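With one protein chain removed, the remaining protein chains of the complex are shown where they sit.
Order as written gives the chain letters A, B and C; numbering starts at 1 within each chain.
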Amino acid sequence: MIKRFFDWLRQPLGLIAVGIVFLTLFSFAAYGLYTTQQPPEQPVQFPHKTHVAFGIQCLYCHPGAATGPAAGIPSQAKCWGCHNQIVKTQTSLLLAPLKEAVISGKPLEWVPVAQVPDFVQFNHRAHIAAGQNCENCHGDMSKVTIAENPQVFNMGFCLDCHKKVAGDDHEKLVKLVDCGTCHY
Amino acid sequence: MAGYNKKEEHAHAKAELHTHGEEHFREKHLMLDPLPRGQMNDMVMESMMEKPTWRYWLVFATLSVIVAYCLFYKWGVLIMYGQGEAGVMRPDYWGIFLVNTVFWIGISHAGTFISAILRVFRAEFRRPFTRAAELMTTFGLVQAGFSIFMHLGRVWLAYWLMPYANQRMLWPNLHSPLTWDLLAITTYLLSSTMYLFLPLIPDVAMARDRSTGWRKNFYKILALGFRGTEGEWTHLRNAMNIFAFAIIPVMFSVHTIVSWDFAAATRPGWSSTIFGPYFIVGALHSGMGAAAIVLAVIRATMKHMKYFIRGEHFDAIGKLMLIISMAWAYFFFNDYMVQWYGGDKWTQQLLHFHEAGPMGWMWFGMLICNIAVPWAILWNAKWRATPWLIATVGIVINVGMWFERYIIIPVSVTINRMPFTWRLYEPGIEIPMGIGTLALFILLYMAASKLIPLIPVWEVQEGQMAHEFKKFGRETVISVSELE
Amino acid sequence: MIRPEEIKMSTEETGKWGMVIDQDICTGCQACVAACAMENNISFVGEVDSGYGRSMHWIRIERFWEGEYPEVKMTAQQPMMCQQCGHAPCEPVCPAFATVHSQAEQLNLQVYNRCVGTRYCGNNCPYQVRAFNWRAYKRPEPLSNQFNPDVTVRRMGVMEKCTFCIQRIHKAQDTAKSEGREVVDGEFTTACAQACPATAIVFGRVDHPESLVSQLGQRANGVKHLEELGTLPHVTYFKGG
Partner (left out) sequence: MSDNFSRRDFLKLAGVGAATTAILTGCGPASRYVKREPYMLMPEYNYNGQSTYYATTCRECAAGCGLVVRTSQGRAIKAEGNANHPLNLGKTCARGQATLHGLYNPNRIRGPIKHSRGDRLYETAADPFNDEFKDLDSNMSWDDATQTVADALKKYKPEEIAFLMGTTSDHLFDLLTDLSTQTGINAPLRFGVLSMFESRATLSKAAENLFGEAGLPFFDVGGAQVVFSFGANFLETWLSPVSYTRGFAGLREAHTKKRGTFVQFESRMSSTAGKADEWMPIRPGTEALVALAIGRLASELRGGPLPRAFSDVEPADAASKAGIKLETLQHLAEMFANSAGALAIPGGTALGQSNGLAVAEAVLALNAIANNFGKPGGVFFSALAPNQKEYQRPASVKEMQEFVQKMADGKFKALFIHGVNPAFELPASLDFKNALKGVEQVISFATFPDETALESDYVFPDHHGLESWGYQRVATGSAQPVLSGLQPVVSPFYATRATVDLLIAAAQLAGGKFSEALPFKDEVEFLQSKIAPLMNETDGFFSAADINTFSAYFQQYGGWWKTTEGRAVPNTADVLNLNLSGTEAEFAGEGEFFFVPFVSPTLAEAGANKPWLQELPDPTTTVMWNTWVEINPETAHELGLENDDVVKITSEAGVLEVPVYRYPAIRPDTIAMPFGQGHTAYGRYAENRGVNPADLLGQHFNEAGDLAFAGMKVKIEKTGKKKPLSRLESIMGVYGVGLGEEH
């Protein structure tokens, strides 16, 4: 009986059947993958590249990175500080939500895309102080509109860099690969 | 080459022959009571294929319900609501789940012991019940595996205990006895399954030739196209011999390593160098008991088994039980002695707690079940040959051995070096889940009894071929010819 | 490139961070316990569980009785928290490396997200100072507003214990570094030591001879608990009296 089944598989009809089964499975799986890779909804399609093109430094809008653990999202007052002087702001559809938010005084709900799990204690300051550039982790913002992560922030990503930085310096490596450096 | 028991069997037999004569002798010893191959095969087939009675189905159904509720549903609850459902707390971080793990691993030892060690030493009485014993090994290990996973606080992450390549530069901690445990148990499970399977091949081949329908396909797949040619037999024999020798160290290592979980810890009463052998003997003790029970049940419930399993086998198991019980008594005393003589105040406190504490009854119960009862009953040859009695002793011993593990784990961890934290363990969800594992064990066994030949027919036939009455002049002797 | 598991630092004997506890002035007022709970997001477990040895205090105050009435005496209160052993029994037994020795800080780390809950560490800890998350203990809204963002909120089935407030250690070191200096003794301290009204708990660098904790450690008849097990505990107790 089993043999008969395999024989049946061998003839073209069988092969097609196999193919169909595989394809359906594959498309489902692919869709699953696709959903996990979708960027979240943002209130404003914020064009990083434009701002970078104007020569605005990252730290101007995300000053927390230099001084503390979190880089932070700029307050709307800060956005408005420049934008209320820009005529386009009044007209542009893209900026309508910002305008509306500033007028109504309701904060925009941004969805940060660069995240680490809650059991990871990450500190921007130390990394900036160690001479890391923003793009080392966050990618080149002069190319993207909405920020998106070039890579997943998983432990491998962190450790690779930490090991590279430490090189052959024992003291440094001890600090950088210590579990207690990030997990507590 | 002839093993030790040939000679004594010989002398013994001579005396007996003179008194009773061959007839009486035949019905006494399976090996001397040969039947035609075909008939014997049919008997085994029947015993397996016979239509299950309503009693069988009743038991089967109840057990399934128990397994479904006590094991799987309760496990779901445990995972949902956490280990708080169980009775564990500080200082008793380990509870009945680990007791059961050790217990089931212990049970699983008898199988290997009977089939491998006795095979190596050519103890002829082993032949009819090697398979029954090996099944115990495998099924017991399954329960042990379940129990240890129930114990984990985040069981869904259990795969972290397995060495696999990951980008975290993290591997299981090879200093930890638990890691050794995991490796040892998996090894043991694999090898014992293989070792169960090899001797099974000729029998399923036999079954294949005598069955139809889905069974035929089933056995066909299992038999791997075994036809019983000379070459196949030689290969099979070699394979079995290799495994028989290879699995013995594995078996010993497994329970030694399990014992290291405790011996390697810094708790009073645990860090003891004798735990390795102590646990092994303990395991054999409970294992033999279990084997006795299984045999008695098989003999009572299944067709034709009165022929295959006779008083002599229970007698032999009884002897083994007695010896192991003595060995266990020695190791227990030795352990106690060392602990007591060590004079560490916490250990002293612990020993006192064992005897006089709230769980004292269990401590004495252990001694009665493991030493007093076996010694009282197993010295008598006639009693040894009574199946139900041996089975009862087996049950008693298993209860005793469970007590022993319970005392070693939850009772002992009550006493530590911080008196401020001492607390007595009160089991919770562990009880039903433990019962669940027991039910699953029996369930698997019942299923197996209907699916594969419980009696290794070919082994029995082999043995019967080897034994015969030879006449040297006026005197008749039992001769055993070498097969290989 | 060197592999991290090869690395050993020389400070294991002395340790890096340590505590001195003066039991003679400890009044057992529980301020340290409360402070610890508040700082480290420790969950409360309710009447039944706390009565059954499942309370999650990272630091507990032990007291015993000597003699019979009327000559009865309450022994000096003994705050008991993780002793941050230099040679800790909890570390080698964890199969998943969830409790590991921090070579950098010389502390026993508990990596919550790596813990699978075998509870072997808690079993093997001679001081019995590890707390396990037996259930998913709730903090009803809005109590969760009080969570300390620097400390992971532990989940069900995870072991946890005193960390010597490693988040404060890191913060202090980070600040010191940003100002281009070393951490000064007394610049920061653990939550328990900070709260203690009698200043019975003193925390600091035990490997710096001039630090306060080392100075106090020099005093006669200091006790390190269960030293005989070779655990190299880093907390020194003074009975006094």
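In this section, a contact is a pair of C-beta atoms (placed from the backbone, for glycine too) under 8 Å apart; a residue touches a chain by one contact, two chains touch by 3 or more.
Note that the coordinates shown come from a computational prediction; the quantities given were computed from them, not determined experimentally.
S.K.: Write out, one label after another, the shown chains that touch the chain missing from the document.
M.R.: A, B, C
S.K.: Which of these touches the unseen chain: C:107, C:169, C:195 or C:213?
M.R.: Final answer for the missing-chain contact: C:195.
S.K.: Among the options B:347, B:421 or B:449, which residue touches the chain absent from this view?
M.R.: B:421
S.K.: What chain B residues would touch the chain not displayed?
M.R.: 349, 352-353, 355-358, 360, 414, 418-424
S.K.: Applying the definition given at the start, please give the residues of chain A touching the unseen chain.
M.R.: Counting over the whole complex, chain A touches the hidden chain at residues 6, 9-10, 15, 18-19, 22-23, 25-26, 28-30, 32-33, 35-36, 38-40, 63-64, 67-78, 105, 107-113, 115.
S.K.: Mind pulling the chain C residues that touch the left-out chain?
M.R.: 24-25, 27-31, 33-35, 37-39, 44-48, 50-53, 55, 57, 60-65, 68-70, 72-74, 77, 137-138, 140-149, 191, 194-200, 219, 240-241
FYI, only the chains that are shown with their structure count from here on.
S.K.: Provide the C-alpha centroid distance between chain A and chain B, rounded to the nearest whole angstrom.
M.R.: So the centroids are 56 Å from each other.
S.K.: Please work out the Cα centroid separation of chain A and chain C, and write it as a whole number of Å.
M.R.: 37
S.K.: What parts of chain A, by residue number, touch at least two of the other chains?
M.R.: Where chain A meets two or more other chains at a single residue, that happens at 177.
S.K.: Note the residues in chain C that touch 2 or more other chains, in rising order.
M.R.: Counting only residues that touch two or more other chains, chain C contributes 4, 97, 114.
S.K.: Write out the stretch or stretches of chain C touching chain B in their complex.
M.R.: Going through chain C, the ones touching chain B are 4, 49, 52-54, 60, 62, 64, 80, 89, 92-97, 114-120, 122-124, 126-128, 130-136, 156-159, 226, 229.
S.K.: For the complex, which residues does chain A have touching chain C?
M.R.: So the residues of chain A in touch with chain C come to 117-119, 121, 123, 125-126, 129, 163, 167-168, 170, 173-175, 177-181, 183-184.
S.K.: With touch defined as at the start, can you tell me which chain B residues reach chain C in the complex?
M.R.: 81-84, 88-94, 151-155, 157-158, 160-161, 169-173, 175-179, 182, 261, 264-267, 413, 416-421, 423, 426
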